[in-house]
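One chain of protein is taken out of this complex; the other chains stay put.
We just call them A and B in the order they show up, numbering each chain from 1.
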Amino acid sequence: MTDTTFTTAPQATAPKRRIRWGRIADHAVLIAGSLFMLVPLLIVMQTTTVPDAEIIKHGPQLKIGNALPDNFNKAMFEASGFSGENTGVRMLLNSFILGIGFAVGKIALGMIAAYALVYFRLRFATAAFWLIFTTLLLPLEVRILPSYEVVQKLGMLNTYQGLIIPLVASATATFFFRQFFRSVPEELVEAARIDGAGPVRFFIDILVPLSRTMIAAMFIIMFVFGWNQYLWPTMITTDEGMYTLVRGIKQITQVLEGASLPEYGRSNLLALIAILPPVFIVIFFQSWFVKGLTESDK
Amino acid sequence: MAQVTLDSIRKVYPNGFEAVQPSSFDIPDGEFVVLVGPSGCGKSTLLRMIAGLEDISEGALSIGDRVVNDVDPADRNIAMVFQNYALYPHMTVAKNMGYGLKNRGTSKVEIERKVAEAAEMLDLTHLLDRRPSQLSGGQRQRVAMGRAIVRNPDLFLFDEPLSNLDAKLRNQMRIEIRALQRRLGVTAIYVTHDQVEAMTMADRIIVLNGGVIEQIGTPTEIYENPASTFVAGFMGAPPMNLLKASVDGAGRAHVEGGLAVEVPAGATGDVLLGIRPEDLELADTGDLQIDVQIIEELGAIRLMHGQIAGQEISVAVPKDQPCSTGAVSLRLKTVPHVFDAATGRRL
């Protein structure tokens, strides 16, 4: 006994501060990765604070200038196109309409379709399942032209419906909710049956409240997805008043190319505004977002 | 409150599997019946058919005077307690208990009164505003009970309600459920695979095996007069010893290794002799000799495990008697049960 205490004593009095090189290397790699991700954004941020002439002359610098309010005014309230309708405010509004409309539409459609597939014994359930889930296989990008024609025929060019509804025509949310509903214990359904809850009441009283976290996770993912749509809005909206921020990027770059004194401050700030709302949502609701994203993989 | 009648109830699944063979029995008003059997014996299917959660393939089920084969579960006036309790995770205890009443259109005041009454009875009053995730296993179990009670059902259905609790809580809840049922006087059907629960709680036990009713009877009847080797082996712990024996021309059954007993007339050929471990006692000049290999210490008794001519046998010895491994001489305290070796039925 005494021996043991004796031998451990020196260690206790002289704690050896081992430098753990492995840990330091880990942190070095992570810091390098973080910088790789972050620096481009910081550069864009810096350029929004200085006058355009200074950017062209010096490029990005380490100082923060005072041109931000000026750039902000130009970005938000001046139109870059010819019609005068695509101000930053207008595009921001359109982006929110697209993001929220897409997320809500997708979740609503997906939930009720998944509910029908999971909780009812339908004769054609398998057929409906395959019809719906085949849509997961072909992204919009491979069928843009015919989709465009359909929307054109329906007279939905330059409308919010034309922008949102065709994007909703894939089954990601349905698939996700189907997985989730199948994980709800069978006994809960039976208890509700004995408690006299019919199909509609069961959906509203039990299933929707149970899915709250899932709905939130889906909403975040779908909002970001809708907000970031580019190809479809580029084709469907030619009316400048309908531009979203992300779709507006194309026009912004084209204006930059043509101008003798390109308005970098303004355009970079618009790009920043296109980035920030989805980024904030993803950061603030990180745990829901990660959960929703990784569970859809099952 | 009502009596329940099953008339040749049968369950066949679409894939052709017959989960319950035609079964008939009556449960008088206020009786506590336990359906017991190993997993897959059809006991849960039977209960779920009574609840209306599973369609009845053939036969008629009546609760009270009403045939309820095609009645919706919500309209059978039953209450069910599930194995995992099936509490609605997003509702408070009070909401959980009142949900069925709300769906029946009961007034708010009435729901509150009934929930408060049931909560009082189950000692849940201080928990009414909590969510199920904030409760312990035993408390959840009580909430599930409360949900059943507030409905004033004609019939309680229990589907292995105690199997998720630890042993101590299980013993306590067993007594509570029984007391509650007595007090309310509601007919109850209770499914379990645990023969101790069956023995301690039931007015009558129905033993099921492979979709067939093996025996119906009071706990004493089932224990004293098991109708088959299955019942004999399933009910009672430690289980009954079943020894292979052959009957000679004089009506005596001989177990290889030296035990011979009189058997009822009509028993011929190969039989199984059933002897409960507590029906054997140590004796200097006994009826049989066994070779004891292991002694299990159980506190009140000791259990000797040994062999007689290659057949396993166990014997319960009171704690005040000495016991040892090696050759031991035993005496029969009662007449052994005799079963047909081929069919397993009692002779």
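Heads up, the rule we're going with is that a contact is a pair of C-beta atoms (placed from the backbone, for glycine too) under 8 Å apart; a residue touches a chain by one contact, two chains touch by 3 or more.
Throughout what follows, contacts and distances are computed from a predicted model.
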Check your understanding: One chain is missing here; what is its name in UniProt, given the choices "FAD-dependent oxidoreductase", "CoA-transferase subunit beta", "sn-glycerol-3-phosphate transport system permease protein UgpA" or "Dehydrogenase"?
Key -> "sn-glycerol-3-phosphate transport system permease protein UgpA"
Point to revise | Among shown chains, those touching the left-out chain | key: A
Exercise for review: Kindly state which of the options A:Ala79, A:Val104 or A:Ile144 is in contact with the chain not pictured.
Suggested key: A:Ile144
Review point. Please identify, in ascending order, the residues of chain A that touch the omitted chain?
Key: 22-23, 26-27, 29-30, 33-34, 36-38, 40-41, 43-44, 47, 55-60, 109-110, 112-113, 115-117, 120, 122, 128, 131-132, 135-139, 141-151, 154, 165-166, 168-171, 174, 198-200, 224, 227-231, 234-235, 246, 249-250, 252-254, 256-257, 264, 267-268, 271, 274-275, 278-279, 281-283, 286, 290, 293-294, 297
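The rule is short, and it goes like this: only the chains that are shown with their structure count from here on.
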Point to revise | Chain centre separation (chain A, chain B; CA means) in Å | key: 55
Exercise for review: Please name which positions on chain B make contact with chain A in the complex.
Suggested key: 51-53, 72-75, 78-80, 82-91, 99-100, 103-104, 147
Exercise for review: Please name which positions on chain A make contact with chain B in the complex.
Suggested key: 185, 187-188, 190-197, 201, 205-206, 209-210, 212
